[in-house]
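This is the structure I have questions about; it appears just below.
Every protein chain of the complex appears in place save one, which is left out.
We call the chains A, B and C, going by the order they appear; numbering starts again at 1 in every chain.
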Amino acid sequence: MAIEGRNETHSRRIRLGMVGGGNDAFIGGVHRIAARIDDKYELVAGALSSTPEKARASGEALGLPRIYEDFKEMAIREARRKDGIEAVSIVTPNHVHYAAAREFLKRGIHVICDKPLTSTLADAKKLVKAAEESDALFILTHNYTGYPMIRQARAMIANGEIGRIRVVQVEYPQDWLSEEQDFKQAEWRTDPSRSGAGGSTGDIGTHAFNLACFTTGLEVESLAADIQAFVPGRKVDDNAHVLLRFAGGARGMLWCSQVAPGNENSLRLRIYGEKGGLEWSQEDPNYLWYTPLGEPKRLITRNGAGAGDAAARMSRTPGGHPEGYLEGFANIYSEAAEAILAAREGRKPGKEVIYPTVQDGLAGVRFIDACVRSSARNAAWVKLD
Amino acid sequence: MAIEGRNETHSRRIRLGMVGGGNDAFIGGVHRIAARIDDKYELVAGALSSTPEKARASGEALGLPRIYEDFKEMAIREARRKDGIEAVSIVTPNHVHYAAAREFLKRGIHVICDKPLTSTLADAKKLVKAAEESDALFILTHNYTGYPMIRQARAMIANGEIGRIRVVQVEYPQDWLSEEQDFKQAEWRTDPSRSGAGGSTGDIGTHAFNLACFTTGLEVESLAADIQAFVPGRKVDDNAHVLLRFAGGARGMLWCSQVAPGNENSLRLRIYGEKGGLEWSQEDPNYLWYTPLGEPKRLITRNGAGAGDAAARMSRTPGGHPEGYLEGFANIYSEAAEAILAAREGRKPGKEVIYPTVQDGLAGVRFIDACVRSSARNAAWVKLD
Amino acid sequence: MAIEGRNETHSRRIRLGMVGGGNDAFIGGVHRIAARIDDKYELVAGALSSTPEKARASGEALGLPRIYEDFKEMAIREARRKDGIEAVSIVTPNHVHYAAAREFLKRGIHVICDKPLTSTLADAKKLVKAAEESDALFILTHNYTGYPMIRQARAMIANGEIGRIRVVQVEYPQDWLSEEQDFKQAEWRTDPSRSGAGGSTGDIGTHAFNLACFTTGLEVESLAADIQAFVPGRKVDDNAHVLLRFAGGARGMLWCSQVAPGNENSLRLRIYGEKGGLEWSQEDPNYLWYTPLGEPKRLITRNGAGAGDAAARMSRTPGGHPEGYLEGFANIYSEAAEAILAAREGRKPGKEVIYPTVQDGLAGVRFIDACVRSSARNAAWVKLD
Partner (left out) sequence: MAIEGRNETHSRRIRLGMVGGGNDAFIGGVHRIAARIDDKYELVAGALSSTPEKARASGEALGLPRIYEDFKEMAIREARRKDGIEAVSIVTPNHVHYAAAREFLKRGIHVICDKPLTSTLADAKKLVKAAEESDALFILTHNYTGYPMIRQARAMIANGEIGRIRVVQVEYPQDWLSEEQDFKQAEWRTDPSRSGAGGSTGDIGTHAFNLACFTTGLEVESLAADIQAFVPGRKVDDNAHVLLRFAGGARGMLWCSQVAPGNENSLRLRIYGEKGGLEWSQEDPNYLWYTPLGEPKRLITRNGAGAGDAAARMSRTPGGHPEGYLEGFANIYSEAAEAILAAREGRKPGKEVIYPTVQDGLAGVRFIDACVRSSARNAAWVKLD
């Protein structure tokens, strides 16, 4: 029941910078809490906005030691300092990810980047190249892969507990864009020049897609997508219905929506194999239903009876003491920290350390691209490439 | 809180016959209970099996007054009797529906028939014709439309409470055919010569399809289907992923499966409109989630606060006293009884009396046919006709 | 998956009479449906109201062959007929139970009686005597003991699956009397001259008490009760908090309430032993949580994986096809029918046939009496006798 050890055996904290995440951002604050929870990072520098005054004001509000008005300047100057940042969090709108990440990667600074990877497939491929050419690590915050019960599900599948997979049902409905919105979060997410060609497919569909692949260990070969923009005037999709074909024969459906009233953030994953099934819902993340064929359903709880090491590694508290979104996000940061600390010491991190990579990010952008291409061809099957 | 009135104001009971439903059948017994619950029928004759000895033994076991070895003989003889049956329940495997129904329809005996309507589209069209040419009524037991909360949902949608519909998610997973089976229920349902071209699409997909249309009042114009037979050697689909396009612009997904471990009979319907959503699950049928946009979710209970007349008409007990599958099935029988009694008296039943018709049955067979055609063309869009 | 057999192997139907249950009654209609579902009874006579005109009108509305204006007259006349009733259902307000039951018992007519047994402890004791002196059977409709998953729980406990019992939590909150009510159902239930000294304790507390004892097989030795009448002017309790001490050392709490908004009919039972626990809720009756210590919780479903013979005997449909309150009630009628048919044939019913007896009824009235006595002594412990 101890929560010590993994979280608090202190190496020197990792010096962290941040690009984006200024005053009125949502996800920047989430990244900062995630970085704090397990006490492995120290935020020491930031270029928190593309507007210089706002960058400065936001940095001062956070009490940042070093405030920059421009991410490139930050990359250059921090790289020169002895006590410069070792890693940077990139939490800007999507279209800035590539340009920002490149500057840090080429100076050997590890990058922790929000999803989707980029706003275009071309950028995504360039970013993969940039990451491959760099000694620095690239971590993509597909944060839902940090949930303990997702790790539990992944381990059970890898262990053959539900047998060969036949069917994957993944969905991610929300309702916050059911009507036209003009606040900042909605605005850039519905502007293709900043979010990319995908609306709901990019913002949340990529999470659903990533989670299905991460948990099952399967690759999607092709998809057929019927995407819609239900709200009049909207330039990107706000609902998408997608058929999936996985390598090896499994089939799936993916639904993402921002116009489904009553759904706040209802990412849900169901996987059925020859011998059993697994069901998980993000809004109740401490539970995993395991349904072995011909036996009663079992409700496995995070760090409770039936949960294994993969979930325990990602837990801070005993079962019954719910952990949530921020802890799941923190798990990605802590996995990244394991890898960064290993890199600092010139060693490999343990095999148990897992985080989404630039390749996962490329797969996500390919997913968006494929959805848009398929839908333009009346939901014809297209390959992901 | 009274349960009297609709259920027990006695006209003379309707004399009922039955075709199929012998000793080891499942659905025949369900029909008999459904016919008994509200005390509007009296089962007086039967041709309960295509095997004469079994027809006789089954009839005797039930204490039937008149036992026939052949449905045609039953139709002929009963039609001649003054006290002959007024209605017949047809509960055979699918491929017999048309031939049996025809015999009774042409003799003016009302038909209550199990779904899907027929095993082929050609038969379905002939049966529509037979029904249209008959004075007798044709009632299809898409029993799930008899659930009170489905009536409630339908009334709310008709009343505009969730606004113009955008998205329909309907699914019907089961797990009982996850492995090869050889018992009777499984056997004929997986034999295309008896069940028709559809496996899961025919047996349960038609229910899901019907329920989506019944509740929303929308028609499906076209679909794209990716169907599978996962269990080796199976000749019909046991899983299907279907994209739907409704007249008027709504879009949907339909999933049916017989290979999803942990799902017993998990028919589930979710409908999202511009102003709100509705969610219902067959396994917990006394609840309906109503999710008005921007307000807390509300849980409407059958005959409880928030439920209206459409649900109350279909209820026998106060809220909190759960009714289930048999009561929902009985509601179809009681609606049929209203119509049959009206016909007996030469009047029209009230507008509130609703039951699935031969046209609904045709739509279901078209759904199966479209799924098979679309899948054969790699999930291309096909019209339902 | 067959539903035949137990329900429909026809012996001649049992001829049934009914006392009470006229037009505007609630429970009479429930009893009639319960008697019909498995087709083992035929309702042929009734004295449906204490008001002669209403008795006649109600009987005619139901199409009863023989209508009486008085239950004593019915007992006398039916006893003399060759084709007289073999059993009678007594569904009057509580204060009439004893007088009515006595008339039929002493003429050898089996009695199926609603709960609580009587409105006074003196009457209860006399009724026990009357039942003991009669050759006829006495069945009390503590209908919740007819739920399949309650039978499942009882069998698991008897089989030692949760070990020696330590703690029993049972509750039965409703909300329908949260405000003053003047309709018939509320009226007699809040009038001590008709309902007896207990309000919520008598109407629903006895169900909770009975269910706890039935399922665990334990006897309550003493209790301490704090009862309240929250609604101004109410003459009987509408809420009760009761501590229980069982023979053998288990302890429990019982809460019943008619003033708990949001609770329709929320009877709920939780039992914890040395090795595991069981949890069941009447409003979702097809599920039973089984929580073996140190293992994941398991959700056993009626007639599904993990459910045993005791539940299957009480089921008509496969798992996932929900059965409810009426089916549970029908199970009591069908158990009674088994016993009555055995009596008709001069044999003993099988050991698996279980129904609440007059002794269970006496225990319930003792429970009410003890609650009232304890509460009058400031919740002092009192024995049940």
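Keep this in mind: contacts are C-beta pairs under 8 Å (C-beta built on N, C-alpha and C of every residue); 3 or more make two chains touch, one makes a residue touch a chain.
Remember, predicted model here, so these are calculated numbers, not experimental data.
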**OP:** For the chain that's been dropped from view, list the shown partners it touches.
**Re:** A, B, C
Original post:
For the chain left off this view, which of B:54, B:107, B:298 or B:313 is in contact with it?
Top reply: B:298
Subject >> Identified contact with the non-displayed chain, of A:25, A:153 or A:354 >> reply: A:25
Original post:
From the list C:274, C:309 or C:385, which touches the chain that is not on show?
Top reply: C:274
Original post:
Per the definition of touch given earlier, which of A:301, A:331 or A:375 contacts the omitted chain?
Top reply: A:301
**OP:** Over the whole complex, note the residues of chain C touching the chain we left out.
**Re:** 162, 166-167, 169, 171, 173, 175, 178-179, 224, 226, 228, 230, 239, 241, 243, 245, 251-253, 255, 257, 259-263, 270, 272-277, 279, 289, 291-293, 297, 378-381
Subject >> In chain B, positions touching the absent partner >> reply: 290, 294-301, 304-306
**OP:** Provide the residue numbers of chain A that touch the chain removed from this figure.
**Re:** 1-4, 7-10, 23-26, 28-30, 32-33, 36-39, 61-63, 174, 176, 183, 185, 263-266, 282-286, 301, 304, 316-327
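Note that in this section only the chains that are shown with their structure count from here on.
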**OP:** Pick the chain whose C-alpha centre of mass, unweighted, sits closest to the average of all protein C-alpha coordinates shown.
**Re:** B
Subject >> Magnitude of the superposing rotation for chain A and chain B (Cα, nearest 5°) >> reply: 180
Original post:
Does the chain A and chain C pair touch with the same residues on each side or with different residues, judged by whether over half of the numbers are shared?
Top reply: same
Original post:
If you average the CA atoms of chain B and of chain C, how many Å lie between those two points?
Top reply: 34
**OP:** Measure off the straight-line distance from the CA centroid of chain A to the CA centroid of chain B, and report it in whole Å.
**Re:** 43
Original post:
Once you find the CA centre of chain A and the CA centre of chain C, what distance in Å lies between them?
Top reply: 55
**OP:** Note the residues in chain A that touch 2 or more other chains, in rising order.
**Re:** 297
